[in-house]
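Scroll down for the structure; my scribbles are underneath it.
Here the complex is missing a single protein chain, while all its other protein chains stay put.
Think of it as A, B and C in the order they're written, each chain with its own count starting at 1.
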Amino acid sequence: MTSEDVLRLLPTDDPIRLIDADGSRVDGSGGDRYELPSDADLLHAYERLVVARRLNDQANALVRQGRLAVYPSSHGQEACQVGAAHVLQKGDWLFPTYRDTVAAMERGVDPVDVLTLLKGDWHSGYDPYETQVAPATTPLATQLPHAVGVAHAAQLRGESTVVMALTGDGGTSEGDFHEALNFAAVFKAPVVFFIQNNEYAISVPLARQSAARSLAHKGIGYGVPGRRVDGNDVAAVLAVLGDAVERARRGEGPQLVEAHTYRMQAHTNADDATRYRLDTEVASWVDRDPLTRLEKHLRGRGLLTDETHEQATAAADAMAQHVRDGLNRDIEPDARELFAHVYAEPTPQLREQAAQVAEEASREVAGR
Amino acid sequence: MTSEDVLRLLPTDDPIRLIDADGSRVDGSGGDRYELPSDADLLHAYERLVVARRLNDQANALVRQGRLAVYPSSHGQEACQVGAAHVLQKGDWLFPTYRDTVAAMERGVDPVDVLTLLKGDWHSGYDPYETQVAPATTPLATQLPHAVGVAHAAQLRGESTVVMALTGDGGTSEGDFHEALNFAAVFKAPVVFFIQNNEYAISVPLARQSAARSLAHKGIGYGVPGRRVDGNDVAAVLAVLGDAVERARRGEGPQLVEAHTYRMQAHTNADDATRYRLDTEVASWVDRDPLTRLEKHLRGRGLLTDETHEQATAAADAMAQHVRDGLNRDIEPDARELFAHVYAEPTPQLREQAAQVAEEASREVAGR
Amino acid sequence: MSAGQIDHEKLTMAQALNRALHDAMVADDSVLMFGEDVGALGGVFRVTDGLTAQFGDTRCFDTPLAESGIVGMAVGMAMNGMRPVVEMQFDAFGYPAFEQIVSHVAKMRNRTRGRVHLPMVIRVPFGGGIGGVEHHCDSSEAYYAHTPGLHVVTPATPSDAYTLLRAAIASDDPVVFMEPKKLYWSKEEVALGTDGPGIGTAVVRREGTDATLIAYGPTVPVALEAADVAAQEGRSLQVVDLRSIVPFDDETVCAAVRSTGRAVVVAESAGFASVASEIVARVTQRCFHSLAAPIGRVTGFDIPFPPPKLEHFQLPGVDRVLDAVDDLQWEDQ
Partner (left out) sequence: MSAGQIDHEKLTMAQALNRALHDAMVADDSVLMFGEDVGALGGVFRVTDGLTAQFGDTRCFDTPLAESGIVGMAVGMAMNGMRPVVEMQFDAFGYPAFEQIVSHVAKMRNRTRGRVHLPMVIRVPFGGGIGGVEHHCDSSEAYYAHTPGLHVVTPATPSDAYTLLRAAIASDDPVVFMEPKKLYWSKEEVALGTDGPGIGTAVVRREGTDATLIAYGPTVPVALEAADVAAQEGRSLQVVDLRSIVPFDDETVCAAVRSTGRAVVVAESAGFASVASEIVARVTQRCFHSLAAPIGRVTGFDIPFPPPKLEHFQLPGVDRVLDAVDDLQWEDQ
């Protein structure tokens, strides 16, 4: 390996951007290496961004109405999540975090099922094997070694699966991020590590998370190419992640992509973001909104008709209605479920404990 | 930060070397940026390398004689350890691993005390506060966050302490390596992370440890300069580590230095290295020996007199005699020690347990 | 505060903890607080609220998101003259630091033959009952209590929260300080002084003659409520609050159990190989011939902590405690 081979692992100085905040096509900043996605792909992304934004709005509303216990909104990060899902093929896996409801939906998981956990019910509202979407993970970065294992297993069987592993900026500080990236590199596992750098880990700003020029600069330390992309430019996200997925599939090993984006809302509804950041900072990101940016671009090129717009809105309406219906249904808690999934067969101890709860329940019924 | 600022964090393509295997002064390979240490420093290093080599030989002999239970030899790595210790000033801290007996000795710890643990007695044969040498650590990489904490505490009090934190190549794969480097970078803690890359982690070769061009390439991902040095060239080790210590002390934050060296002997005496590496590989490193290299260099420059040589041998003899005397003394195991150091004050539970052991002992005496 | 004079204030447990941190930081410059979101945000439970503002961000500060690094750095700072207090944001997020806690925090004094000691506190919000999603409701005290070299304490009242945290910070040994999340908002008049029962001392929270309930942290109010109900039914239950799991106050607990001859241990964590098991084993050993019935256990089931909609099944409640008391073979007398 010569020096040049090493340097190509470093990301560009600035995040790759294909469409500017005002909707115009960008040249330079490394973006020239990537082609703009096809009109069809951009139009599809547009519709899905509209739906994604609506999911965030709808979920926030359900929190206010007390139907959801908590919601970590991805408002402002929808381009990352739509992009991450759309570049995958059938059979590829996605490993989402708690903030990646949109990405899971875009991979075909019913949003009602994704939100089940946040309603206070069982974690896995969905069957991970139906869509190859892993259960969303809360302990930060812990899903990343799983992603490597899934990829390595597929690789050993000669399958061409690619695994998209999501993490936040905060998650990159955990030991598991390091170990996963290193394992992937050593085993040349087809994993795309995708960091949504939204500038905050709850209240902690990026500067407290890393002193590096960018998080993508970590790749070279593992022999893995690192790329930076404007996370509010869905065209760039699609292009850069698409390229990364293709490389991973071709056997070039893991890829690291950092998207620069911003968490427009509080960490969750339980958080008070005014304690640690200024409204003016938030406001400065409004202009860079991924949805309006794409809309401007498509309108500028005459690609976005009122019809497309209405079609997207209709899709969003339908999704929102579906989510409301699904989440307004009341969950009947069933105590038997407590003991049903701990092991393939409940242990004798769990059978005893289950019997105790059943007995309590029958006494309650009798006592009524 | 401009691109140039970032690139200066990358190490040179080849390890920095000041003295070649044949003893001659090297130019190029980045070595020109560093001055050769003074004659006095080199002569001192020579004597200490002789003593260090002898410590390894003596400890191996003591293992064969059954006086030491186990010994992880640093034969071949003495230049790293002598260098790491000699660049520090009074008040600086050293965090050694189990393989760094020589480094600890070079910081002023009695080698008999360092070896106490390996004899089967208490871990800390020495008082870490007397020499600012932390107790040698076995769980890999776990000492690195401690090093950051010691450095940060000193920094907060305005002290100019530098902390030298040692790890092997294998240790860099652990999450704690990542977390420590990142904490140090974020807090600009004056820590020099010094990797002795000896090509193996027990039986696992470097290629299974990392796919990166070098381990020093990890620095840039934390915003930390990474440097590579020929670990069998004590002049280069002194120069590069000396520079790193100075930078850390000046407030430039943590530094990462990787020494390329080789573990000439098995992992410990309990290991069978023939299972995983060829004798020819080992033999190829004999020519690069740190001690003979320095000797050739000094002889070539007429600096090494027979007198110096004899003086070094005498120092080694004295040390070896001291170690033999110290380790041939039998340890009287005292059961009371079991309970004395668990807490500042033994808990009531421990007092009960101690009483039980005391009672057993008295019955044994009575029973004789 | 002048000597002998002690302020009293009505505080929630979270506020009492905050005051303890504040007062300890005023009293001793070497006391530091760090972790995730403990700075500007003041902690997700606001336990560190205002500390950065008052003491600056070198005394109370946010770290990168890495618990092993947090605990490991605290070890180093404690080695070098500081008295760090660190927060694990939720109980299950202490697990990444497990190696540091077990292999270093717990062992440093012993492995250095007493030469290096670690005056540090690891604050761990624990337990359920707040409708938290998975990984936010674990009870991990058994892991720490089983590890020699750690003190493990847990308050059940705002007053104890203050006293015990001050004692933990003052301790020259590492203390794992378990904070019952569901009691963060419980409120009472708190004496802001450092005397009062310290680490290693259990207290009898309610006198009673028929049976003894042994509880700690989040189950103390449950035990007290059960005793209230039992009293209405004519049964007199004594309630012991452990406060300190390690060291364990055998004397107080065994005296209490001997005085009634019957006992039930009430704890939230899964029961198998738990602190509750230990209490049953050691008290039985010491009080065997005073016992009219085997000591009962009301604990969490041996299952991962369930989702919010199901957590009421998992948490020891008054009914279950009273059932266990009923099972103490009264007919045998």
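The working rule: a residue touches a chain if its C-beta (ideal position, glycine included) is under 8 Å from a C-beta of that chain, and two chains touch if they have at least 3 such contacts.
Note that the structure is predicted; figures quoted are calculated from it, not measured.
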* To do: Consider the whole complex, including the chain that is not shown, and state which of B:204, B:282 or B:303 touches that chain.
  => B:204
* Structure fact -> Touching the hidden chain, out of B:76, B:175, B:225 or B:242, is B:175
* **Per the touch definition above, residue among A:40, A:207 or A:344 touching the missing chain** => A:344
* For the full complex, which residue in A:26, A:49 or A:148 touches the chain that was left out? -> A:148
* For the chain that got dropped from the picture, name the residues of chain B it touches. => 69-70, 117-123, 138-140, 170-171, 173-176, 201-204, 208-210, 270-272, 275-276, 331, 333, 335, 337-339, 342, 347, 349-350, 353, 357, 360
* **Chain not shown, touching residues in chain A** => 122-124, 127-129, 134-135, 139, 142, 144-154, 156-157, 175-176, 178-180, 182-183, 186, 337, 340-344, 347-349
* Asked: At which residues does chain C meet the chain that is not included here?
  -> 68, 92, 95-96, 98-99, 102-103, 106-107, 110-111, 134-135, 142-143, 145-149, 246, 248, 269-270, 272-278, 280-282, 284-285, 288, 293-297, 301-304
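What we mean here is this: only the chains that are shown with their structure count from here on.
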* Express in whole angstrom the distance between the two chain centres, defined as the mean CA positions of chain A and chain C. => 36
* Asked: Taking each chain's centre as the mean position of its Cα atoms, how many Å separate chain A from chain B?
  -> 43
* Mind pulling the chain B residues that touch 2 or more other chains? -> 175-176, 178-179, 182, 186
* **Set of chain C residues in contact with two or more other chains** => 63-64, 66, 68-69, 96
